[in-house]
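Note that one protein chain is taken out, while the other chains of the complex remain in position.
Labels run A and B following the written order; every chain starts at residue 1.
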Amino acid sequence: MQHYTNIKELDSLQETVKEAIELKKSELKYKFLGEGKTICLLFFNNSLRTRLSTQKAAQNLGLNTVVMNFGSEGWQLEFEDGIIMDQDKSEHVIEAAQVIAQYCDIVAIRAFASLTDKDKDSAEIVIESFKKYAGIPVVNMESATGHPMQALADAITMEEYKVSHKPKVVLSWAPHPKALPHAVANSFVEMMQLQDADFVITHPEGYELDPEITKNSKIEYNQNKAFENADFVYVKNWSNFKEYGKVVNKDTNWMVTAEKMKLTNNGKFMHCLPVRRNVIVADEVIDSENSIVIQQANNRTYSAQIVLKKILENL
Amino acid sequence: MQHYTNIKELDSLQETVKEAIELKKSELKYKFLGEGKTICLLFFNNSLRTRLSTQKAAQNLGLNTVVMNFGSEGWQLEFEDGIIMDQDKSEHVIEAAQVIAQYCDIVAIRAFASLTDKDKDSAEIVIESFKKYAGIPVVNMESATGHPMQALADAITMEEYKVSHKPKVVLSWAPHPKALPHAVANSFVEMMQLQDADFVITHPEGYELDPEITKNSKIEYNQNKAFENADFVYVKNWSNFKEYGKVVNKDTNWMVTAEKMKLTNNGKFMHCLPVRRNVIVADEVIDSENSIVIQQANNRTYSAQIVLKKILENL
Partner (left out) sequence: MQHYTNIKELDSLQETVKEAIELKKSELKYKFLGEGKTICLLFFNNSLRTRLSTQKAAQNLGLNTVVMNFGSEGWQLEFEDGIIMDQDKSEHVIEAAQVIAQYCDIVAIRAFASLTDKDKDSAEIVIESFKKYAGIPVVNMESATGHPMQALADAITMEEYKVSHKPKVVLSWAPHPKALPHAVANSFVEMMQLQDADFVITHPEGYELDPEITKNSKIEYNQNKAFENADFVYVKNWSNFKEYGKVVNKDTNWMVTAEKMKLTNNGKFMHCLPVRRNVIVADEVIDSENSIVIQQANNRTYSAQIVLKKILENL
């Protein structure tokens, strides 16, 4: 594997999940694999899980890690070609990406969606520019349209809690006061499309994700109906895609409650975190035994570690 | 030792001080003790000494260290139970604490007093929430009401400069333009209550610390009288406790001068730093041979290291 910017770049999701679960049993087995090599973690946005788990994963592999909050510690980057840079941006990504590649062997990047410019977000300008110019492996720590490290951790977690039958998996929208990106939902959808499952997306009408991502995945506007017999309920807010980045619905009826969970097949509750309690999900659900959100967070270490292991083996 | 959030959690202050002084002589003796283990340092507030000395201590023990400025790099945390999280806080400490514990073996936290909400500050909501939810050892790097790592470093420093008689130790308030927390003073008082010393607290009337902490420690409102024959003068500003967090006195007569130090028994001048020169203390005092503030700062490494060593040995 050269880059990891989309879940589809994995040779095999199922194999990778199995390898990650093996790795988790002896996480220091490859502690010399990264010796003498460096990973730069560039954060254009805040982070808790990704920040800590990626450092942990790198440490487990013996990689030297350099963390940089690009926004506050570096220079504002320009991404447009041919522009006269006489405004507020001090450095072009053409130089920045090449320069960073002088000091590390892998670069991991978090750069959220703007939610104001659909075209730029869809073009994944930050990730794609680094892929184009850096000349070293690029890892996506949540970009404008995807969060494949989260999706891989989710797949690992679902494997650990797998049921004996073909599972029913629901991705449910839930309300949120602020406009959130589509990245987590997109990558979850893309990951589920690689799984043998009965997969349903539920959200209010008009809250469709990018149809180029959902493709022919089943959409059910009735949340209760979607929850029926579900084995896994993955909950996530996203802002509107058509009215790009707008919050056009805060319907509290979409919050996940114990009552709704009763419709499921003793389903597991999943969320990528951070989560707003009693807005996205009622305390009674996230505090229940069926909530596996902490296990998901734990698996962020192993999704990062298996990805970095594959990249290191290919360097 | 499981947690270190208050100086009273030490089995024996005197023994710990001796062990720290031994450790200081061969600080790399236990350089493999923390191998394969990680400490997260979470800063909700600024830091110089604590930031650098705790990293140094962890390094000396072979611990992997991850530093995070929680305020600017992470998400705003909610601490209230059962709340509808539709305002500015994105994550509940219930999740945050459990999640962080997935990626490290020890978590150290700096979270200053609000100085606006006495009840919340007294409840030590940040430290106590992490103790409740993280399930891993919690270390206090200055909380709302205590700074036990500083107090232990102070005890180490006083041991290094001990006199042959039962020492007289004075904790003196001094003026400051801004409202400062009570944490350092509180922990110094609690530490002194474990020592065999003639201990006196001096401050303007009305500037009493929390009586639940000072208990029956002697209070002397006349600073000059308090200084008489003192072997150690520990100086610190704190804001008013009764008129909680207010600055009701900036009396410059309380500044520590050479003239006042003449009243002491060739007493040592101590301060936790940072210190405002010529406000808290005159240049002539802090620049004198009797000032041991740099030695106190140096011992921050060894107070942190002995605490982390004890925690690691108990993991």
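Note that in this section a contact is a pair of C-beta atoms (placed from the backbone, for glycine too) under 8 Å apart; a residue touches a chain by one contact, two chains touch by 3 or more.
These numbers come from a predicted model, not from an experiment.
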#### Entry: Residue, one of A:S90, A:N224 or A:S288, that touches the chain absent here
A:S90
### Message
Can you say which of A:M68, A:A179 or A:L263 touches the chain missing from this structure?
### Response
A:M68
#### Entry: For chain B, residues in touch with the removed chain
28, 31, 43, 46-49, 51-53, 55-56, 59, 69, 72, 177, 273-279, 283, 286-287, 293-294, 297-298, 300-301
### Those residues of chain A which, in the complete complex, touch the missing chain
36, 38, 40, 64, 66, 68, 72-75, 78, 82-87, 90-92, 94-96, 98-100, 102-104
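In this section, only the chains that are shown with their structure count from here on.
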### Query
What whole-Å value do you get for the distance between chain A and chain B if each is reduced to the mean of its CA atoms?
39
